[in-house]
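All protein chains but one are shown in place.
Here is chain A:
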Amino acid sequence: MEGPTYWKIGDQISLRDAFGRALTSLGSIRDDFVLFDADVAGGTGAKPFVQAFPEKVVQFGIAEQNMMAAAGGFADTGIIPVVTTFAAFGTMRAHEQFRTAIAYPGRNVKLCCSHIGVDVGPDGPTAQMLEDLATIRAVPGVTVVVPADANQMLQALPAILDHPGPVYMRIGRSPAPVITPADSSFNIGKASRLRGGNDVTLIATGVMVARALAAAENLASDGIEARVINLSTIKPLDKEELLQAAIETGALVTAEDHSVLGGMGSAVAEFLAETHPVPISFVGVRDRFGKSGEPEELARLFGLTAEDIQKAAKSVIVRKKA
């Protein structure tokens, strides 16, 4: 069986579309997983899989708490439930079911949620999820994966299926530029360094990775060499890569389409505070709810653009220890 077709660098592809492609291609070569859906297969991108493999889908209706706890029980029988819904409903509404029926017994469930960050756009605050990394990251023993582009998604899905235990994967909704080549590998727990530089490190996740790369380009024209790291696993952290960045560049910017409270930036800061403290600037949503608007407009309003990352980089460099 052939693998999925990758996209070209520079294509604009929604990660949920990539999720659908990844699911469908795996559906014909693996028999170890089923899809759990709560009436949102169109929204999460899983629809092509539902159409191709209706027998591999369990439909729960709009009842996420039931779906989540049922997934815990189902996993107990040796088949992997890939639980899909919007992040608000998967990581918050059914949070305790995830914690107690899945994470606590260490069950092999993959929670794959779309509708994250302000990238969701016009549906507004109830659908935008800015706290999922914070809530899920706090649960012991959970692996948290955030692919940055469509090509990474194609590799992330088989990787999380092969990774034992509970995994949360965050799936973007609006089109995002493809930045990783088809042949790059995806390893859970490993960050990838996309650009070298010793003046500052930009650590980004999800849609923010492409923006961090753009920011680094612009910084270079101002004579600042920024290292760019795609942190596609938020938990466990790639400690080696982070430590090296802190030691070698002495200043960091974290960038995420998530609240600055408890998200990826917090994870990085928690680790470095105990190992090698350096000044950090956090790019993310500042303790507020989202609102309706187009994704790019929201990125501007909430300070999530490449320019915001540039500004943060310049300000954090000033705070570097002499």
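Criterion: a residue touches a chain if its C-beta (ideal position, glycine included) is under 8 Å from a C-beta of that chain, and two chains touch if they have at least 3 such contacts; residues count from 1.
As a convention for this text, contacts and distances are computed from a predicted model.
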UniProt names the one chain left off this complex as which of "SRPBCC family protein", "Transketolase", "NADH-quinone oxidoreductase subunit D" or "Multiple sugar transport system permease protein"?
-> "Transketolase"
Selected residue (touches chain absent from view) among A:T126, A:N198 or A:T275 = A:T126
Among listed residues A:F19, A:F49 or A:F89, the absent chain is touched only by A:F89
Tell me where the left-out chain touches chain A, residue by residue.
-> 39-43, 47, 59-66, 88-89, 93, 121-127, 291-294, 297-298, 301
